[in-house]
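For chain A:
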Amino acid sequence: MADDLVNVQIDGTWHQFPKGTRMIEACRQAGVEVPHYCYHPKLSSPGNCRMCLVEMGMPPRPKPGEELARDEDGRLPIQWMPRPVIACANTVSENLGIRTESALTKSCREGVMELLLINHPLDCPICDQAGECRLQEFSVEHGTGGSRFREDKVKKPKNVDIGPRVRLDDERCIMCSRCIRFTAEVADDPVLGFTERGSHTTLAVHPGRRLENNYSLNTVDICPVGALTSTDFRFQMRVWFLKETESICTGCGRGCNTEVSSREGSILRQTPRENNEVNSTWMCDQGRLDFHYVNSEARLTQPLLKGSEGHRAVSWEIAVKTLADKLAGFESSKIAIIASARLTNEDLYLVRRLAQQLGVKELDVIARFGEDDGYLVAADRNPNSRGAVLVLGLDSDPGSRISGIRRDIESGKIAALLAIGEDLTSPEGGFSPALLSQLEFLGQIHHTANATADAAVVVLPGATSFEKSGSMVNVTGRLQRLAPVVPLPGEAREDWLILRDLLQALDGGNGAGSSDEVFTLLAHEVSAFEGRTLASISPLGEVLIETGETVPLLEREKGRIAKGEIVG
Partner candidate 1 sequence: MDFIALAISAVKIVGLVFLVIMPMVAYAVWAERRVSALIQDRVGPNRVGFQGLLQPVADGLKFILKEDFTPKNVRTGYYWLAPALTMVPALLTCAVLPFGSQLFGEPMVIANLNAGPLFIFAIASLSVYGIVLAGWASNSKYPFLGGVRSTSQMISYEISLGLSIIPVLMILGDLNLGRMVQDQSVNGWLMLPLWGDRFSLKGLLLLVPVVISFVVFTVSMFAETNRLPFDLPECETELVAGYHTEYSSMKFALFFLGEYAAMIIGSGLAVTLFFGGWSLPFGWLSWDGKADIPWWQGLIHMATFFGKVVVFILFFIWVRWSLPRFRFDQLMRLGWVFFFEIAVINIILTAGIMMLVK
Partner candidate 2 sequence: MALVVRRPQLKWWEKIYLPVIAKGLVITMRHFIRTLTGRTKVTMQYPEEKWNDQLPEHYRGAPALVTDEQDRERCVACQLCEFICPPRAITIIPEEIPSEDKWAKVEKRPLAFNIDMIRCIYCGLCEEVCPEQAIFLRKDYAITGESRAEMVHDKARLYEVGGRRVGLVNKWNDLK
């Protein structure tokens, strides 16, 4: 391995890097940030922004017969090249020198910054990118501060509708072509391109096409300026007010790592977080925008009890007590519990304990399947099916007992049903309101009002995945953490807390005090989780079980890294 390492001098200090490392990455690893716009490790390097120009030097070519003198460390002298080179596309070689702070480098950066800014509208007060804009940042770090540009700026189209979720402002575009490369290389939907030339170069969608693939919002993430903005997040909030919480997406079994931005208790956007084992740096639009229901009007905020005049709000004590009493009043063989594979492992563990306590055999989750899109969206649309199988100890595929439960309700074999985190009347659930009305007792724990709740005697308001802490297992068997982003509305509670109280009401024992404690109990009982704690799960998750599944997008990315097209 050591043979593959080369010695590189960066700003006077010698480092070792594997041969073939890009200079920009070498500098990054050495703790020196080289400013750049067009370069993105997951995309090809066209080297067109010219921001990463650095001074480079190599040992001089010896004249025939001449031997270059080495210093005491065995290094050859470095002859600095008069012209700067781009750090993003050039790779390091033995005895290479890089200067990122030299006068030449500085003048290059100043010059490029000035040129980038002359035709860029300085409408930062309006632009949504302000605060996370590379142009702003580098202008402060590397710019001159003043402008010598006294001419009129080039006018280009503004507020262009290029797709349902992305808006384009051409005047702000600095032609880094990241979005073009993303749509062509990663999303395989090359609809973006440049038209016109010179200063009038304009980003545009191909005539008759629109940027509407399911990964279009990633272009917004990678756009270093405010040219591409999300229609959904546009003008909602300045980014410096946002509080970022690291969590995972629960839209499907992939469990893409996310960063959820919120302000004062409401979620405003969700962006992907880099995890090269799960989602690279990308995320699908569908999952990304799937948070609006959290602020919905239909959220359940109080425990409800059905009386003769419909549901009325009651205290938690009464609601939990009623639910416990009702369930305890049935023979265990007449009770069924339908949990959800959208619940966390901790929730599911307490469901398992509840089933044990009540002696319930009819226990299952509702399965959801769609199509694997060949990128990130997994066929399994439940975020925690793997976890459900492991934690609930299901002996068959998740969802396979649901039709049996339906039949048993019809025949009257099952008289009481507790639905946790699922609307049974949903297409995937397949229970009709008429069928539910045949039950003697129906209880529900869910975060949003639904038809099942209408039929339920006891309705307990639970939490969405943005409001609870816990863990989930994705389709590739990776254990990942969920973090609470916003506080719960009204009196709603985290599901594990509701289930704990219910268990306590049934067995009178002491329950766990936090989801961490629930996880510890789970780790004692379920072998796959043994020796782990909730707090010890790395922010990027860790492999829990081997499922043999791969992520198509990551496989392609690995291929491109191997070919040297991208850095990865």
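Regarding selection, all candidates are chains of the complex that A comes from, given by their letters.
Everything below uses one rule, namely that contacts are C-beta pairs under 8 Å (C-beta built on N, C-alpha and C of every residue); 3 or more make two chains touch, one makes a residue touch a chain; residues count from 1.
Please read these numbers as outputs of a predicted model, since none were measured by experiment.
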Mark the candidate that touches any copy of chain A in this complex, from 1 or 2. 2
In their shared complex, candidate 2 is touched by residues of chain A numbered 123-126, 130, 158-159, 234-238, 240-241
